[in-house]
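Every protein chain except one is present and positioned as in the full complex.
Now for subunit A:
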Amino acid sequence: MKLFVSEGNPHCVKVLAGLEVTGVKCDVQLVSHEERVVPFLNRPVLPVLLLPSGQHLFSPNAICQYLFEVVGKEASDDGNQLLEWEATELQPAVLQALHMLMLQGKSGEAGTVLKGPLGWLEQYLSKRTTPFLTEETVAVADIVLWAALYPILSNSTFEAVVGELPSVRGWFKRVSQVPACEAAVQRVLQGKGLDALKNFLQKQPAPHIQRRDSPSSANATEMEDSELMMTEEEVEVAAQAWSKGLPDCSDSTQKKHPILPQEGKRNVLVTSALPYVNNVPHLGNIIGCVLSADVFARYGRLRGWNLLYVCGTDEYGTATENKAREEGLTPQEICDKYHAVHSSIYKWFQIDFDYFGRTTTEQQTEIAQDIFWRLHERGYLLEDVVEQLRCENCQRFLADRFVEGVCPHCKYPEARGDQCDKCGRLINAVELKEPQCKVCQQTPEIRSSKHLFLDLPKLEGELEQWLEKSMGSGDWTVNAKHITRSWLRDGLKPRCITRDLQWGTPVPHPDFSDKVFYVWFDAPIGYLSITANYTSEWEKWWKNPQQVELYNFMAKDNVPFHSVVFPCSLLGAQDNYTLVNNLVATEYLNYEDTKFSKSRGVGVFGDMAKDTGIPSDVWRFYLLYLRPEGQDSAFSWADMALKNNSELLNNLGNFINRAGMFVSKFFEGHVPEMVLQDEDKRLIAQVCWELKQYIQLLDKVRIRDALKCILNISRHGNQYIQVNEPWKKIKGGDDDRKRAGTVTGVSVNVACLLSAMLEPYMPTVSQTIRDQLQAPAHCARAMLYADRGFLCSLSAGHRIGTVSPLFQKLESEQIEALRKRFGGQQVPSSTVNSAQPKPPAAAAPAVNASVSAADPEKAKQLAAAVAKQGDKVRALKAQKAEKSVVTAEVTKLLELKKELALAEGKNPEPSLQKGKKK
């Protein structure tokens, strides 16, 4: 038998004291914290007792219990209870408190964490009549609790924060005086006191007290519970509803344009943030706005709402002007070209807009100027002279996004002219430190120019009143509420609405005739003007808050403009505008743990998705499956393949296919007679419950969570088929054959319901299922409309069509190839251009060739050169040398590092990317 311990590990105090007290003979070996004594555990854990049988004990409490048992002291209920309490309540609190105190220096908070457990122990001890926890002498519980509390109670810092605790202190002192305990402390802490623990604590993952209500586990339990709790009645009700079958539902499913609000209907207006025209959208943009809004719009239409979904490209601004210059076209030509690109991408993703327009229209000018004049007449506009950055080299005023510099708030070195990506604060471009023109890298000059401002402080009161109402009655995502509140808390300031540019909506005021509207005043007005392009009766949607419910979809960076700036424009214009009721903002989607980056060639962009050969529906599924609701999420190829193969292929596709195949194979394509037994009714009730969840979640725009309900249903279905084995029963006697019929019939009806629930997520697959089953056209609408629930829509005798598999497996080689292709492995052209002339084409193939041809001698020389160049760059930076000089030297350094990597036979790209911004 052998005991492994490490120095400065508080858990070792426990077992050494136990060993001394019991007097059990055992070798003790001192090892380092990192020693992995237990082969099957993921992290190194100590202390460990190697039992004579060769088994490892890695729980200090179990080790102590064992030592006491060896000397004949068996476990008691009392002792067990204290040990369990120590493991689940005390230990987590102690570790957290130590972490706070020793590593973060927060003694007050550390005390708070301990208050509960210590109070409990004080009460426990005050009721005891024995000097020790369970007996007249020291028992296992005393050793375990004493050792756990040793770092706390022997530390004077805690004295003030944990309070009096007379009984605990008395007991603690009695145990401390046991010679075995003293010796154990000495052995572990080596007389260094608590500082000896620091090293150990640093190696531990940051502890946190786990809660019952953590969303993942809470959900799992909840679902499990409700499934079990289903009462007989509920099951019967579900089964009866099912048996009624589809109602004769003749309401037309055809959309009639133009869609206008109707009296007595739920009128829902859906918008998604207008994508900026000169960028090809990446997957993050797509899930963030248009795809999320599309799912909701499709769902709303299924539910029979009178719904209009509009979107379009945002086309004005400097970025467009610039792109036009680059490509030698006029801004209008650029817009026409990229508008078509956007249109075709969204078409491929099956985004079902009622109208996809653009902001460069007459209606935009008309409506924006009208709002402007109304604000002007009502005194909500201020005039002021603004200092602006002008690049003499480029001969123009620099728009915010064309300046970069150091953030004045958080010192982030790559803050943009309007907002800092790191701290999220808005920045006035002239406040940036060390500003730089993004086009030519020159330092711009400050010039003054007269501008108009929207007087946000004057509108603040009205805005707050409206916000309270809107947030209280509508569905705002948590991040949307949070971002909006933090904006209001900082106080609103007047905001500039004009710019010195040409490509924009002209300001109609004669004093500002050479200026255009700032894009954030202008762009949201695009929602109105795009609707006006769709129908001349646009005001029935946009000046009708009594009848219309407005949903805005966007990514979180867009929230303030939709919740503060734009509502202020509309409130100030006082024209009974429809303001947002439900603001749905997603977090960010990353790409394989990094950002999407066009310039680095990292990530999948809208136009490339179709070249992957993966169907649009699978893309939609995966993006929606990891929709960044509540927190950022990351796109990963391996995960996409896994989800496709496990969820779509094995779960959903497998179930639907089996249900259909049984009908074709065993019943000549006719849905068999169904005689429901308890088991069938229970399945129907389970499906009903999931359907109800699905509706509740989608009503609240919880798109990702609702998708899980669909997958749950097919999981239930698969299990139902597996347990009932219709493929065996069909070969049996009459009763068995009937049973096979019922199971098959119920299953194929579940498949039909799934096709309806899938419609918002995977429209093509949904239609394919209905085609294969030859399901009545209106069944999707019928089941989701007005909460009718799960209905038998394919009755006995119904003839289905030809069934074929819905999904294909994604092979790992295929996925690996795609990951390589989109992983930014190709040398970004921008880097090559700015570096010294070198054959760009050689870069990629050279990688593979040189991997095998490592050259140690050359590597040594290059390593020295890299070190030298590194010193040079650091020196220049320290001297605050001119940025262009530093940049040039940094480029040289990166080149050298790349060569070094090649000479060492490594792939040079990762180090190259690390050199770039994150």
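Everything below uses one rule, namely that a residue touches a chain if its C-beta (ideal position, glycine included) is under 8 Å from a C-beta of that chain, and two chains touch if they have at least 3 such contacts; residues count from 1.
Basically, contacts and distances are computed from a predicted model.
*Asks:* Identify the UniProt protein name of the omitted chain, choosing among "Auxin-induced protein", "Protein TSSC1", "Histidine-containing phosphotransfer protein" or "GST C-terminal domain-containing protein".
*Replies:* Checked against "Auxin-induced protein", "Protein TSSC1", "Histidine-containing phosphotransfer protein" or "GST C-terminal domain-containing protein": the hidden chain maps to "GST C-terminal domain-containing protein".
*Asks:* Using the document's definition of touch, tell me which of A:Glu35, A:Glu69, A:Asp336 or A:Asp699 contacts the absent chain.
*Replies:* Spelled out, the listed residue whose C-beta touches the missing chain is A:Glu69.
*Asks:* For the full complex, which residue in A:Glu20, A:Asp500, A:Glu587 or A:Glu647 touches the chain that was left out?
*Replies:* The single option touching the absent chain is A:Glu647.
*Asks:* Using the definition of touch stated at the top, determine which of A:Asn718, A:Asn749 or A:Gln772 touches the missing chain.
*Replies:* The single option touching the absent chain is A:Asn718.
*Asks:* Which residues does subunit A use to touch the chain missing from this display?
*Replies:* 39-42, 51-53, 55, 57-59, 61-63, 65-66, 69-70, 75, 77, 80-81, 84-85, 87-88, 91, 210-212, 214, 216-217, 220-221, 224-225, 227-228, 642, 645-647, 650-651, 718-719, 722-723, 812
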